[in-house]
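For this depiction, one protein chain was excluded, whereas all remaining protein chains were kept in their positions.
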Amino acid sequence: MGGTRLPYLALGAGALLLALALALWAGVAEGLALLLGLGLLAAPAWFPARVTRGVAGVYVLALAFTALNVLVEDLDVGSGLAVAAALGVAGAAFLPPAVRRRVTFLVPSLVLLLFVTCVLMFQAPGNPFASEKQTTQQAQQAQQRRFKVRDTAVAYFGDYLHDLVFKGTMGPAVKVQGRNVEDLLRPALPVSMSLGLLALLLATLLGLVLGIRAGLRPGSVSDFSSMALGMVGISLPNFVIGAGFLLVLALGLGWFPVAGWGGYQHLVLPALTLALPYAAYIARLARNGTIEVMQQDFVRTARAKGLTEREVVLKHALKGILLPVVSFLGPAAAGVFTGSFVVETLFGVPGMGRWFVNGALNRDYAVVLGCAIIYCTLITVFNLLVDLAYAWLDPRVRNAA
Amino acid sequence: MSAPGRPAAAAPGAVPEAHKGTSLSADAWRRLKRNRAAVGGALVLLALAAACFLGPPLLDRAFDLRAAPEDADPTRAYEAPSWSEPLGRDELGRSYLVRVLEGGQTSLLVGIVATLVSVLVGVTYGAVAGYYGGRLDEVMMRVVDFLYGIPYMFLVILVLLVVGDEQRQSAVPVFAALGLVQWLTMARIVRGQVLTLRHQEFVLAARALGASDARILLQHILPNTLGVVVVYASLTVPAVIILESFLSFLGLGVENSWGQLAARGMDVVNPIRAYWWLLLYPSLFLAATLFSLNFLGDGLRDALDPRTRES
Partner (left out) sequence: MARNLLGIGGVFAVALLLVGLTFSTTQEAPADFRFIAGAEPKTLDPHLMTGQVEGRYADALFEGLTYRDPETLEPRPGVARSWEISPDKKLYVFHLRPEARWDDGTPITAHDFAWSWRRLQAPELGSEYAYILHVVRGAEAFNAYAGHADLLESTVLPGLKALRADHPGGIPAPAWQRYVAKAHLNDAVKGTTDAPIQAALALKQGVLADPALGALEAALSAEAARRRAAAAHARVHFGVDEGIYARDDHTLVVELIAPTPYFLELTAFYTSFPVPRHLVEHPAHRDDWFLPEKIVGNGPFRLAAWRVNEKMRLVRSPTYWNRDAIALDVIDAFPVENSSAALNLYLTGAVDWNTNPPPLAIVDALRARYPGEYVLNPSMTVYYYRFNCTRKPFDDPRVRRAIALAVDRETIVRHVLRKGDTPAQHIVPYGLPGYEPPPSPLGLKVEEARALLAEAGYPGGRGFPEVKLLYNTLEQHKLIAETVAGDLKRHLGLTVVPFNQEWQAYQATTLAGEYDMARAGWIGDYADPNTFLDLWITNGGNNQTGWSNAAYDRLLWFAADPDRFLAEADAWLGRLAEPERARARIAAVSAAPDPAAQVEAKAALRMHLLREAEALLVTEVPVLPVYFYVNQNLVKPHVKGWHPNPQDIHPLRGLFVQRPEGP
């Protein structure tokens, strides 16, 4: 296409402008670092396949080394590097292209995200040690040293990355002292994950049932009622939905505890509250999918063979209906995992969402960065899983890959 | 957040393939009018918007219902709904009806402005990426993918913390922050459309006639993506409104939106059972608006996207 140089120039100029703006706003080092990060993100577009393979290997190495450092206490650097290098080589050689693509993307994304988060946190007014009463400079400096909070975002980011990769720690938390961020998030992650998974499953089941029911007879009363029911889920903020559940099921009927954690009975209301909006979206996707699939030839054939409606749907149509639903699960999972803080606050669930929100409000830098790493990784992993599931469900994609 | 902000995000099935002339044609208009849910939604929406923007001055003049700071009368705080005060009074004795209607102004504005921002950014970005394709497209989409990898609530909260002091009263940063995370899906959808459109005959013809890139994009390609843009924009408005309500729950939202009223109404969620109207009415208005918007959005999709058209 003619004149393609112009948009490249525009893009480059845009990136430069962005970096310049950041440099003026936050500092020169921040601006340069942003340029570097954007470059890191964009560069793979110019890499030949062989280089991509190599880069993926290096990234796997870095990821593996960091993960080993976080997971294994007192890791010996030599052996850690050796294991990570082996994994890196293996990754470069054997990883399927889809996974490799996600990995080459994950690492620069993470680094850039951490950097942007650092800059934003440092630019936000306040600091982790602010307290109602004025403290002496001395006490403040002693705290800064103890919690490794440096004066600028770039210095802090450098320290953080170094400690993360070589010491395997996400740094000390300020608002709940005595533990590192990874120790604080470790019990919270399974809580959020399990709550999220449960909510996702509830959403999928509920959404599929409602959506297929509606899609089989579009325009009918059952269509309208199903969709209206589903619509409630997206038409109310879920703190209102949660409040409704609380008022009726917990306070009114006394079936469930009002808050807390520690048994399956604590799980029902939060999971249901979290699931409803997604159930509504899935219902819409399933309805559209059903309408479409039911008009296709192979379904007509199946019907002509005399199969019952139930058999037609379960044996033949379901796969086609599932496709769009599955591809929605990636973003849905991201939303469920990262968006659970309202539900966590409402029902007193000790999950990740509260860490992130309180960390941000308290300017507890290390906590926010720790949440960023986990969220970003989770989303990438989920997108990868969705890619794989999609490939498995859709032969066209499978063959293309 | 539990509101999935990007419903059609990675759902290729939801992105209609390009059809020449997929715009707001007379055909689509007819289909839309046949969709009772969509028409109903549109009517309810119009009524709500009219009530929110015209209601407060009318109520002031006709029934003496007001909610300005100087109208606060704490001695009448928490009066229950009655004939003279249909939705009761709030914590400071102001007319709750007026407050809810004024809250509607804010919420609707947030939704519309943020959506406009997301349309503007998303369409431009997506069109450029899709039109030029190749490496440029790859780089630009990498940036989008990067932003996708960030939990959007994360970004919104961080941005709000940075800008969030005095300017927040004018709500501009909230609009901007919400718009800035919502453009990603729009960019992807538009890019997909443009990618298929750019090799169509009418584009090739225009190019052969020596039209510039900008002219081709503006005159030939973008009009053809209008349908998709309208559909997705109509679904973005409710997503943004609900997103704002979550920010309100955190105390980071816009002053006096429905979300904020509802979040403060959460005080009544307890076995004491008092002042139920504080939670109920803003929630009802919010739900009615989102309900209508979603029905309208669905209707638009059905009308504009032949693939899901009922046969």
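Note that the chains take the letters A and B in the order they are written out, and that residue 1 is the start of every chain.
Rule of thumb we're sticking to: contacts are C-beta pairs under 8 Å (C-beta built on N, C-alpha and C of every residue); 3 or more make two chains touch, one makes a residue touch a chain.
Here the structure is a predicted model, which means the values were calculated and not measured.
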Residue among A:S79, A:Q177, A:S220 or A:Q296 touching the omitted chain: A:Q177
Touching the absent chain when the full complex is considered, from A:V51, A:V72 or A:L314: A:L314
Among A:V51, A:V72, A:A139 or A:V248, residue touching the chain not depicted: A:A139
Sole contact to the chain not displayed, among B:L252, B:L286 or B:L300: B:L252
Absent chain, residues of chain B that touch it: 68-72, 74-75, 77-78, 91-93, 161, 164-166, 168-169, 251-252, 255, 264, 266-272, 274-275, 278
Residues of chain A (touch criterion as defined above) contacting the omitted chain: 124-127, 130-143, 145-146, 172, 174-179, 184, 187-188, 190-191, 193-195, 197-198, 201, 204-205, 246, 250-251, 254, 257-264, 267, 314-316, 318-319, 322, 345-348, 350, 354-355, 361-363
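Note that in this section only the chains that are shown with their structure count from here on.
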Centre-of-Cα separation between chain B and chain A, whole angstrom: 23
Touching residues on chain B, where the partner in the complex is chain A: 1-7, 9-14, 37, 128, 132-136, 138-140, 142-143, 145-146, 148-151, 153-154, 157-159, 161-162, 165, 213, 238, 242, 245-246, 249-250, 259, 262-263, 266, 269-271, 279, 283, 286-288, 290-291, 294-295, 298, 307-308, 310-311
Chain A residues touching chain B - in the complex, by the definition given at the top: 1-4, 6-8, 11, 38, 41-42, 44-46, 105-106, 108-109, 112-113, 117, 120-121, 123-125, 218-219, 224, 227, 231-232, 234-240, 243, 246-247, 251, 273-274, 276-278, 281, 284-285, 288-289, 291-292, 295, 323-324, 327-328, 330-332, 334-343, 345, 356-357, 360-361, 368, 371-372, 375-376, 379-380, 383, 386
